[in-house]
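In what follows, a structure is listed as structure tokens, so that the remarks can point back to it.
A single protein chain has been removed from this complex, and every other one stays in its place.
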Amino acid sequence: MTVPIPIEQILVQTVNGIVSGMILALVASGLTLIFGIMDVVNFAHGELVMLGAFVGATTLTSTGSFWLAFVTAALVIALFGAVLQASTLRPLLGRDPLTTILATFGISLVLQKYALWQWGPSARKIQEPITGQFHLFYLEYPWYRVATAIFAAAIIGALWLFLRRGKYGIWIRAATQDRIMASAMGIPVPLVHTLVFAIGAGMAAASGVLFGPLGGVTQTMGFDFTLRAFIVVVVGGMGNLGGSILASIFVSLLEAYASLVVSPAQAVIASFVALILTLLFRPTGLFVPTPK
Amino acid sequence: MTRDVGYWIGFAVVLALLTAAPLVLPEFWRRFATEILIWGLLAMSSDILIGYTGMVSFGHSAFFGLGMYGAAAALLGVRPPSLWLAIVSGLVGAGVVAVFVAYFSTRLRDIYFSITTLVFSQIFYVVIFTWTEVTGGENGLSFRQPPFAIPGVVSAAFTPVTLHWFVLGVVTLSYLVLRRVTQSPFGKVLQAIRENEARTRAIGYPIERYKIVAVMLSGLFAGLAGVLYAIQNKFAAPDFVFFAVSGEVVIFNVMGGMGTLVGPVAGAAFFLLLREGLSRFFTEYYLIPVGIIFTLMVMFVPQGLLGFLRRRLNP
Partner (left out) sequence: MLALENVHTYYGKSHILHGVSIEVGRGEVVGLLGRNGVGKSTTLKTTMGLVRPAEGRVVFEGKDLAGLAPHKVAHVGIAYVPEDRRIFRLLSVLENLRTGLERPGLSAERRQALLEKVYASFPVLRERRNQAGGTLSGGEQQMLAIARAMMLEPKIILLDEPTEGLMPRMVSQIREIIAILHREGVAILLVEQNVPLTLEVSSRVYIMEKGQVRHHAPAAELRGNHAVIHQYLGV
């Protein structure tokens, strides 16, 4: 049974895929930065997204300003990330990577249940700051979605600039390439680790707030993000920032197209398949030049 | 066989306690004891990978769940429901998954393997959750408990007490088998792989083959645990394939002591008792203190509760 899918649907799904992809890219770039510099696979990264969304929702309710909520969530969770890293992950530096994945797993459990305790079991809502829709083929497409993608792209662009210019950018890139030599050059590597973790956490929180109007805010939303971010980071090449951004869009597009033929709950298998194929044929990452 | 008298005395004492348990405990705790045994078996199976071979699996829920659904298939598909068929069916289900995971285990290392096992179990979760016609979807499947039957000799329905003894028997047997395996030359090689994979390969061992067998072993016993769970509770549900179960298994392993086989069982008991106890005070937030304890143990007490026994149990 072959039902030709109208081209408009494919194009709409392309837009949807890019929107989700950009939000995922925000999450994944933080994760890959953290892994690249300190070999930590942060199992709790999705929980940082979730906490950001909750802090955002709460701030929105009390101040009525989406942008204030956005900034507050990013800063609060960035600070929280810094404290978390300094207290629990810094002592584990040098131990085998399995230890850190277990430790961050434990942290994810605590954070999940903490959110349940702090905000209760019901979901929160974040009202989108930009209402209104425009005509996209056969749909009324919300402006907010497009704005989200652009905004996420802007944040990633800012991250890119930050890494390319400026003192901290050099510190981060040097410490990522050669932690020991960076230290010998006077770069305070432990501080740089905390800084990177904070940046990753802040970006995760930002994406949580951006995602809020699209998917709601629940205590269990974190796991989904963690899982997707893991997939994207592996497909894009671990530690490869550009790769994880491309992979985010790639995987999100795959899922978007898949949901044209199967239910959204099943469409997620598309990203799983992408991961497995990558691991089988290009384990260093799809968007990484094949190592010689 | 070791000549470790102390060990066998301890073993006998524990076995005696567990055998007597259902006779003296009230209903709730009776079931609880049986469940501890089942989760303990699951934790033991995971220890083969995490504790002995050094491969952290975040996907044991897949083996467990497919053992459960495999048993369900037999118990629903064949009348009258046959205990042994359910076991075989569950083991086949888990075995199929194990083959896939085994294949990947030989090609991936460390975190890549762990992430892949996680993704795998999620694939199965999604498939089971959405393929409602076959798996009952969200609601799962329920069925009748098969009788304990040896054709031609006896056929009697299980009582909670006899079921407990059956589970105890299966788990004890599994433990003895696994113990034999881990203490054999094969088990020593697994531990060598855990300590230094590159060197073990350099010495000449075909580690791929060892890893495949380790995964198959681990998966089959995990599936067996799933079968037991299905038989005890008379239902199969996708919740058991969800990541949370895999996560709990990892907790059992770490808290109980990896690489000891008994450690994870103790870890399972410890966790379940903690959950029982803390739920009274913290209700559903018991995972906060438990999670904190777990993280602190990963950081400061990585050998777990019974880790000090590791040397003794693996001569």
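Per-chain numbering from 1; labels A and B assigned in written order.
Definition applied: contacts are C-beta pairs under 8 Å (C-beta built on N, C-alpha and C of every residue); 3 or more make two chains touch, one makes a residue touch a chain.
Given the structure is predicted, the values throughout are model-derived calculations rather than measurements.
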Omitted chain touches shown chains A
Among A:Ala73, A:Leu98, A:Ile126 or A:Ala174, contact with the omitted chain is made only by A:Ala174
Per the whole complex, from A:Leu11, A:Leu79, A:Ala158 or A:Met185 the residue touching the absent chain is A:Met185
Contacts from chain A to the absent chain lie at residues 167, 170-171, 173-174, 177-178, 180-190
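The criterion applied here is as follows: only the chains that are shown with their structure count from here on.
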Cα centre of chain A to Cα centre of chain B, whole Å, reads 33
The answer for chain A against chain B in the complex is residues 41, 88, 91-92, 97-99, 101-103, 105-107, 109-110, 112-114, 116-117, 223, 227, 230-231, 234, 263, 265-266, 268-269, 272, 275-276, 279-280, 283
Chain B contacts chain A in the complex at 54, 56, 104, 107-108, 110-112, 114-116, 118-119, 122-123, 126-127, 129-130, 243, 247, 250-251, 254, 284-285, 287-288, 290-292, 294-295, 298-299, 302
